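What follows is a single structure, written as structure tokens, with notes after it.
Missing here is one protein chain; the remaining ones are kept as they sit in the complex.
When the chains are written out, they are named A and B in that same order, and each has its own residue count from 1.
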Amino acid sequence: MSKIICSAAIRGAHKIVGMAEEKYEEALKKWGTDQEIGFPNTTYYLPIIYGMLGIPVETLGDVRQILDKCKELVPPPVSDKVWLPYLAPALEAGMATYFAEEIIEAILYLEQPDFYTKAEDPLPDNIWLGAADDVIMRKRGVEFVDGTAPGFAAILGAAPSVEIAAKIAIELQEKNLYVFMCGDHEGKTMSEQLIEAEVQIGWPTRLVSFGPSYRAAVFAIGFATRVAMSFGGIKPGDFKGNLYYNKDRVFAFAMPLGTVTDKWYANAAGAINWGFPTIADTPIPEILPTGICTYEHVVSNIPHDKIVQKAIEVRGLKVSVTKVDITMSYGPAFEGERIRKDDLYFECGGGRTLGVELTVSKDMSEVEDGKVEMIGPDLDQVKEGDKLPFAMLIEVAGRKMQSDFEPILERQIHHLVNYVQGIMHIGQRNIMWIRVGKAAVEKGFLLQHLGTVMHAKYHQDFGGIVDKVQVKIYTEEEKVKEILAQAKRVYKERDERVEGMTDETEETYYSCTLCQSFAPSHVCIITPERVGMCGAYNWLDCKASFEINPTGPNQPITKGECTEPLLGRWKGITDFVNKASRQKVEQVSAYSLMDFPMTACGCFECVATILPMCNGIMVVNRDSRGMTPCGMKFTTLAGMVGGGNQTPGFLGVSKHYICSSKFLLAEGGLKRVVWLPKMLKEEIAERMKPICEKMGITNFADMIADDTVGTTEEEILPFLEEKGHPALTMDPLM
Amino acid sequence: MGLSGIEIFKKLPKTNCGKCGVPTCLAFAMKLAAGQAELDACPDIPDDVKEEIGEASAPPVRSIVIGTGDRAVKLGGETVLFRHEKRFENPPAFTLLLSDNMDETKIAARLKKFNDIVYERVGLVLRPGLVAIKAESGDASKFGALVEKVCNETDAGLVLMNEDTDALSQAAGSCSSRKPLLYAANKDNFESMGNLAKELSCPLAVKGSNLEELSEVSEKLIAKGLKDLVLDSGARTAKQALEDQIIIRRSALLKKFKPFGFPTIVFPCEMADNLMKETMIACQMTAKYGGVIVMSEIEGHSVFPLLLASMNIFTDPQRPMAVDQKIYEIGAANETSPVLITGNFSLTYFIVSGEVDSSRVPSYLLIKDTEGLSVLTAWAAGKFAADTVATFVKKSGIEEKVKHRKLVIPGYLATISGELEEELPDWEILIGPREASHLPAYLKQWKI
Partner (left out) sequence: MTFEIPKVSYTGKIREIPLGREGKTVIVGGESCYPFHLFEGEMPNPPKIAMEVYDSEPEDWPETAIEPFADVIKEPAAWARKCVDTYGAEMIALQLAGTDPNDKDLSADEAAKITKEVSDAVDVPMIVLGCSNVEKDTDVLKAVCEVCDGRNLIIGPVAEGNYRAIGATAIGYKHTVVASTPIDINLAKQLNILLGNLNVPDEKIIIDPSTGALGYGLEYCYSVMERIRMAALIQEDERLQFPIISNLAREVWKTKEVKVPESEAPLLGDIKKRGILIEALTAQCVLFAGADILVMRHPEAISLVKESIKDLMTGK
């Protein structure tokens, strides 16, 4: 915590409150207590005072109590000898500063009614707009709420040059932010600099010239305070609600350009109350630990070419990319295109050349958002029929990003690239394959555009977890080999991580209620070792899905105390399922077929059921069309089991779960399986091996009967007996 | 609810003999649990077990059959209060009321209309169900004559309405083989009516002036050994009828209250003075638990909407309705008309064909069998894969109907376009809009 900042802010507050006192006494003499004061055309009086204290200041006479309040709030100046001040007194000083400044500005409106234009645009002889009236506030405030303008930058002072001023303003504009300008640095103001640079200012261009004094900062804060009252349903006087609303929803920050004076410090301290951090271009002390603001409070000495990017990071603002900016058409309609030999211009990967794609997460400081680098020749440097090695390395960073989400993001490359017209993408990881058609090249398609696509789509589709995206595309053999080696290491780590995850190691499982539209009481419980029965959602997918869509169908559940380890029952899970099924399901076991098995939706990959005569379990997959030993085909079984009901003896399962060590633990696990369709058995053969080894029956797969052995229990029983299938001697199933 | 499949299975012989028509006892048990099989289909269950299972698995609302043969109407068998909980089993029978006081031409005309009206929709046959003949003249022979006439002129099931047991007995005697519903036993005549119904083995309606009285009479008839009853609570206003129907169904399902464990008979014809209003009340009864719904008239414009309502409400929510796989011609399609393809989920078909229709661009709509799944689900389940789509397109005969070779596929299935082009080399695959509502705009700019 910076003592320097706090001391300065308190000093500044003393000066400003003193000034307000003076102005008030003067005005009182001139106009008397009954004189009406206020900002033009607003029902929010002096909005900060009204919002924070709930006091409507209507006349000069009303001001007295506010000034008294200011004096209460401002702490005594900090002594050099005492190591004391913390953020709190500085924050209070900042608050008093704003009250005082509103009073001063209100008296200014009284003294010089034409000081501000009271319009949306600057006038030829007066560029200072002053407080926004209610019409402007409502129209612009909507943009704050709906996210079209995520917030504002309150700029105090001026940039070192007209060019830098214009550059910063335009950069902020590009992020859809409002720029609220006030104060001067060495006599220069940002507003005037922009006019000089021929940048159009005013509310319509979102570059708002509030006033020449630092005090005009109250118009920015007052605007935010009113937005909370108007759109957040926050009552006047509910200062806590108002401040939280702004912290959580209005992405604003202060950006002092130039020497930070005590008075500026006082204003900056005030802004922290609203959760608005300060990002300065001068080397002032920093307040990095988080607390009031979402992330850091004061960050300083940022070069002008980085200051906007930094501000956005510190405030935690999400970049929104609305369009995939490439020359080709882009959209799901092009997903299924094939590029045939005759149309082929260029290809890479797919066994023809080395090819790899990799998404990794990095630290925020290591990623420059929107940067796309092409290392090696691009399509404008190759001729028809050429092939090149290819590597695409996507580096993402985000405050909520986790390395667990990397594979989920990486899997998206396939369809996101396929959405480009004239491009075909197949496979993933280091078996990826891209074909580019002649038509695409004619339209000017470059490999580099893939970077543009990935940047835009990651922001659009995964904005919840991704803040920054940079892409490097390599077509030089040596570099590609390097990336390939890196990728192989990453793949291995990832695979090990997934393998290493067990239901015991994680405290949180996830729900999936996606299917409740047709199976009203169905709740899928997804654990690290139990993939959703549709096979489409594993635990990590759900985790990411929740971060991206916190109110969506995948909710985290703290599993709570384990009441039945073998059946797979936890207190937290039971409670959740009961609620989410709207009291239809009272109890559920994650690992049992017989005892309160999970409900089934309808889109399960397979159905497991009992074969009483064989004392075993059979599993049949959706693609299997034939009769099964239980006397029912898959379609019949699906009809019996689906719809969100618990059907003891019948369970929807994913193919993946069959080879999980938690597969029907209560009934004895994989060991109980006596029949599978041949195609399913072959499909899962590889993944079955480690489980069989763990069971100590390496040839277990050969003991499982399939449809070539028989499709009735009578037919398969002799086979099982001959093979000595362990299920025959296990405890009776029922 | 009854026993689970596994609980029933435990009580079965476990011989997998197949005599019940399904290969295993487990499968049979599941069918029993789902109410899709009759216990009697198994010859080997001991009687005591049969009773035990039967008791536990019998639906709380008994199913009753009125009429015979193709036109037999099954009512009751309900197990839930809301259709989404499982499904409603047997849709109501919209019933034409004829009185022995009506003049003959009127009777003839109404009966003819009743007989003529039959609709086919999504593979279902929809038609009004029963004819009710009411004694109003006080002349038993007149009543008997009308019953005879109706018997001769329709195969539909009958409701014979005469609270004079003797008169009813006379009329019903000759047609008891048609299994008419006898209406009605009340607190005064239930002894004789009960005997009559027993003797003729016909279902019997029970009428009370209110629920209390209804439950008493119903209980006495059950005690007399009658099994097939139909309930009339006596309510003749929409509000009271709604309340009674709800209480009857709830009592049966939630309290297992036997006297109310039967389908009901209701009389919109006595609750309104015009057919439009009567139809509204009948619609209410369709949603809320009416069984035999007696109407003063059956007109196409009144009964068609009612049959749609009953089809909608009685559709199995877990089993999508499907339409036939074939080429559907919408408007005056010719050899240059657009060709579109989609799945056979009935809703998909209705919405897509409706939008194509409203585009006023005559088109061919190819409906591929996707087992009633919507396109995306069907695609995910491999039922709308390029190869099967291609086979269908080739065999459908569309190639003889149009001279172009352009096929519009649903926008959501753009992903199969490439593969489909390979499977159908002569065809150009066009990606249609994702939403059916955008079809009119799409078709309006469609060119060969």
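The rule is simple: a contact is a pair of C-beta atoms (placed from the backbone, for glycine too) under 8 Å apart; a residue touches a chain by one contact, two chains touch by 3 or more.
This one's a predicted model, so the numbers in the text were calculated from it and none came from an experiment.
Student: Would you list the chains present here that the left-out chain is in contact with?
Tutor: Checking the complete complex, the chain left out touches A, B.
Student: Out of B:L168, B:A309 or B:I431, which is the one that touches the chain we can't see?
Tutor: In the full complex, the listed residue that touches the missing chain is B:A309.
Student: Among B:A108, B:V125, B:L376 or B:A441, single out the residue that touches the unshown chain.
Tutor: Hidden-chain contact among the options goes to B:A441.
Student: Of A:Q112, A:T505, A:Q583 or A:T729, which one is in contact with the hidden chain?
Tutor: Reading the full complex, the residue touching the unseen chain is A:Q583.
Student: Check the options B:A56, B:M102, B:A287 or B:I327 and report the residue that touches the missing chain.
Tutor: B:A287
Student: Can you tell me which of B:M102, B:I247 or B:I327 touches the chain that was removed from the display?
Tutor: Of the listed residues, the one touching the omitted chain is B:I247.
Student: Give me the chain B residues in contact with the hidden chain, please.
Tutor: So the residues of chain B touching the unseen chain are 82-84, 116-119, 121, 211-212, 215, 219, 237-240, 242-243, 246-247, 250-251, 254-255, 257-260, 276-277, 279-281, 283-284, 287-288, 299-302, 304-306, 308-309, 311-313, 315, 317, 347, 350-351, 354, 357-358, 437-438, 440-441.
Student: If you put the missing chain back, which residues of chain A would it touch?
Tutor: 138-139, 141-148, 230-233, 245, 513-514, 516-517, 520, 551-553, 582-583
The working rule: only the chains that are shown with their structure count from here on.
Student: Okay, in this complex, where on chain B does chain A touch?
Tutor: So the residues of chain B in touch with chain A come to 4-7, 9-10, 14, 16, 22-28, 30, 34, 84-86, 317-319, 371, 377, 380-382, 411-422, 431, 434.
Student: If you look only at chain A, which of its residues touch chain B in the complex?
Tutor: It is residues 332-338, 424, 518-520, 594, 602-603, 609-610, 612-613, 622-623, 627, 629-632, 635-636, 639-640, 642-643, 647-650, 712-714, 734 of chain A that touch chain B.
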